[in-house]
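Every protein chain of the complex appears in place save one, which is left out.
Moving on, here comes subunit A:
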Amino acid sequence: MSTTEQEIAASTARSTANQSDSRAPQFALTPPHSSGTMAVTKRNGKREPVDLNKIVRAVTRAADGLFSIDPMRVATRTISGLYDGATTRELDELSIRTAAMLTTEEPEYGRLAARLLSEYIAKEVAGQEIHAFSQSVTRGHELGLINARLLEFVQANARKLNSALDMELDRRFDYFGLRTVYDRYLLRHPKTRKVIETPQQFFLRIACALCEDVNESLELYRLMGSLDYLPSSPTLFNSGTTHEQLSSCFLLDSPDDSLESIYKRYADVAMLSKFSGGIGLAYTRVRARGSLIKSTNGLSNGIVPWLKTLDASVSAVNQGGKRKGAACVYLEPWHADVEEFLELRDNTGDEARRTHNLNLANWIPDLFMRRVEADAQWSLFDPKAVPHLVDRWGDSFNAAYEQAEAAGLASKQVKARELYARMMRTLAQTGNGWMTFKDKSNRACNQTAKEGNVVHLSNLCTEIIEVSSQGETAVCNLGSINLGQHMHADGFDFGKLADTVRVAVRQLDRVIDLNFYPIESTRSSNLKWRPVGLGVMGLQDVFFKLRLPFDSVEARDLSTRIAEEIYYNALVTSHELALERGAHPSFADTRAAQGELQFDAWGVTPSDMARWDALRENIRKGGLRNSLLIAIAPTATIASIAGCYECIEPMVSNLFKRETLSGDFLQVNKYLVEELKQLGQWTAEIRDRIKLAEGSVQDIKEIPERLRHIYRTAWEIPMRSLIDMMAARGAYIDQSASLNLFMESPNIGQLSSMYMYAWKAGLKTTYYMRSRPATKITKTTVTAAAAPALAPVATQEQAEAAVFCSLENPEYCEACQ
């Protein structure tokens, strides 16, 4: 630490010297600050000199148990960034940011920053005379934020709840997680904007709001506080508040082919967006361009102008300042406007026909894929001519489609492969235009046993598969298990997983009854089917902890077994709930009532068939409380809170920057850092080389090959393995999963092969096609520095070469495949 001080002293001396020998100092400069002369303004308004030792003591206090950090470094850097007369609040904030910025060097600085932030938040709350949990809830109620039900529950059990609060659990957060909670989740005073609860008070509030008795709520609180399980963001945002809209997803059937219906949908979408929901909306029933409008004898402009209006409407609804609204539009590829639909997100062309805020998905029947494979023709129809196609799937759809073709009802014919190639181009250029498969989604859905119950679309993130109709808007409540927290010394802890699943399913089921329903069609549907979506996050963390390469057979087997255990225990819990409270009203219309479970639709036989047969029998007799149980959501924000990798996804980069509404944050792969530290390889040079290589370690030959193999990024593992892994777990996922696919520089050939494979593997849905920027921003601090101590020239050249090849020769680049 003396080096740091010397550095600062030296640089101060240098500045002074430069000033005097500078040859044109025509204007006076402010003398450099030194900590000796600087003062801070305290919270009570008094000024006092900045005391380096005081800051060092505060940092050291927060750093117990962290052995790789230098408190003096944080303190001196903090003071160096300070101006004379700054407030102590600014001083605290600066020390937190300073520690956070050192994370790339040493992940423990992230822990330190989190602890400093935890203290900062505690001070903010205590400064408003809020100490115990019950005080926080009472204040929230006084301010009109908390509902009476929660207030009564907390007041009735105040003593027990207050003493259960465990501040130590704050230590599980890393900086980004806690920052996210602080910036966006904690309740704030409507006027002063100060937070009125600490992170643990927040978790306990959510737990109390979601349970009926104290012991249950304490059990749920421990799970959340330990970051073992987290409900989805809408549940975290709104539980216990005066607007308890707790669901994540809404799936709206296509508006009918009428002006009234189209405009009613805009209102539905706005109401659902307002309280944090993501929207899936089908559009296949609306007539195509050129279709006759009888009443005015004019010709329709097709769906694009309606979607343009939807686009504007969605971006106008700001979800309580927390995030912007978001929606995904689903269209079947036989709709005559499909080609224009695929161009909606292009950056060029007529802006009147572009929708930059909407996500797009293709809802694809098997027949289309078969025609693509056979290189056959494909017919496009005006829905007005074939209104029945939307409600058919499987053989019934095939027959109706071919009949319509034979009757000459098609507006136009194209080569199936040409349309498919356009879909692939849209995926490559915009990442959007997701491939989701209508027939498998219907065939393998528990809700479609009775004819007429049809899945018309998936949701905003392609993990929900539920029936919808004009009167039924599908809803789903989500929560995700943090798999990395379910490990013991010998590997994965299936016992703990089973316990977590039981608590989680009960909580998700409870949300259905508590929920505030913004539009009536959501209430009727949700109470009838009672679907929930239990998912996972941190699968990559499990693999890192067990040192399993993502594409290994062991990894796939473990992932499948985890999925099977979650599905089994979720069914068991839902069956228990059915015995306690009754099966969901439409249970008789489900496949489960006939003894059919998800893996049957996949032709898969689980290993321990005896327990499954017993469960099957129990369900047939006693029913299920929930028609659907499992959905793997993207977990973008809650994985940040939990400090784990997202859902079932491979790591995207060993070093990356998150740009969010709360500012920019560096994320470095803590598992890799640990491994490299053990080898003495976590050096500034290696760090810069990882940075230059955009987070890849593949060209750093000093790192042992086995490690490099484990720490491949999503761009570096074969996508075939991701699809195979998804198909293997699919037998136990009764809804679907948000499966992103990654390709550095995609071309049509690769994408068409990949999505054909995904369809044949039996996936219900896929999500974004992630590709990388065509051009990259210049490195400021690494390359421009051209400093001798930095990356050797060879690496720089390679980095340049990699950029060059992907730019100039996307097809011939072996390195990217």
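Heads up, the rule we're going with is that contacts are C-beta pairs under 8 Å (C-beta built on N, C-alpha and C of every residue); 3 or more make two chains touch, one makes a residue touch a chain; residues count from 1.
To be clear about the criterion, contacts and distances are computed from a predicted model.
J.: Assign the chain not included in the display its UniProt protein name, restricting the answer to "NADH-quinone oxidoreductase subunit H", "Sulfurtransferase", "Amino acid ABC transporter permease" or "Ribonucleoside-diphosphate reductase subunit beta".
T.: "Ribonucleoside-diphosphate reductase subunit beta"
J.: Out of A:Asn157, A:Thr430, A:Thr500 or A:Ser586, which touches the unshown chain?
T.: The missing chain is touched by A:Thr430.
J.: Taking the entire complex into account, which one of A:Asn618, A:Ser653, A:Gln681 or A:Gln698 touches the absent chain?
T.: Checking each option in A:Asn618, A:Ser653, A:Gln681 or A:Gln698, the one touching the absent chain turns out to be A:Ser653.
J.: Looking at A:Arg530, A:Lys691 or A:Arg708, which residue reaches the missing chain?
T.: A:Lys691
J.: For the chain that got dropped from the picture, name the residues of subunit A it touches.
T.: Spelled out for subunit A, the touching residues are 7, 11-12, 14-15, 18, 22-25, 27, 29-30, 32-33, 77, 80-86, 90-91, 93-94, 97-98, 101-102, 104, 183, 323-324, 326, 347, 356, 359, 372-373, 417, 420-421, 424-425, 428-431, 636-637, 652-653, 655-664, 666-667, 691, 694-695, 718-720, 743, 745-754, 756-757, 768, 771-775, 777-787, 793, 796-797, 800, 807, 810-811, 817.
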